[in-house]
Structures are given as C-alpha cells and as structure tokens.
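The other protein chains are all here in position, but one chain of the complex has been omitted.
Take a look at chain A:
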Amino acid sequence: MPNASAFERLPCRPQVRVTVFVEGAPVEMQAHDSAAAAVLAAGLLPSRTTPAGDSPRAPYCLMGACFECLVEIDGAPNQQGCMIPVRDGMRIRRQYGARDMHGEGPHGDA
C-alpha cells in the first residue's frame, strides 16, 4: 500500500470529484487529474520497478516523455499514467517489471 508522504491539494475552484482505487484503496481525485497524479496523491512511491534491473521508479516528467509513470490500469499493464485522465472507479496498481513495450519487434504489443 501507499507508503510515502502524499502530494497535497492547494485551494481549488469547485471541481467534479471522482474516486479511483490505488492498490485497492479509495482516493478522492478531481475529474481532470491524470492517473499519475492519483499515484502521487496516494503516496504510491515507487509506482513501478524496471524490467531491466528491478529498480524502483516513480513518475518523473509528467509530460509523456520519460515513461516512468507506467502502471497497471484496470488490469492492463504498461499504461502511461501521466497521459491518462482518471475516471470514476479506475483501478490503478503498481507495475513490477512487466514486459518491455518494444520488446521483440518495432511494434511489440503492450
């Protein structure tokens, strides 16, 4: 379960609320937040380990460049959390290793 200090919310204009589940625990989010933001709001650090060396990682750039935010979303691995908006009821899990997205050929299946 989440184990690091969580990111904090500053005073906001009224927002649409959604509930997502990070490693099974409910987390209150706002409609436009990304799945990576939910991971950080839950304090789920590390949020994945690398296939190359099992080393711990967490979202790094939040703009789609580094792919450190890969998590499992609703059962599908290798989802780029910072590019995916949260949905009510979304289930986010830590990803351990997981296959290389570009593994075998230029179009390796995610």
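In this text, a contact is a pair of C-beta atoms (placed from the backbone, for glycine too) under 8 Å apart; a residue touches a chain by one contact, two chains touch by 3 or more; residues count from 1.
Going forward, contacts and distances are computed from a predicted model.
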For the complex's missing chain, which UniProt name, "Putative ABC transport system permease protein", "FAD-binding protein", "Menaquinol:cytochrome c reductase cytochrome b subunit" or "Anti-sigma regulatory factor"?
"FAD-binding protein"
Checked against the full complex, the residue among A:41, A:71 or A:90 that touches the missing chain is A:41
Note that chain A touches the absent chain at residues 3-13, 15, 30, 32-34, 37, 40-41, 43, 45-47, 50, 52-53, 55-68, 70, 78, 83, 85, 100-102, 106-110
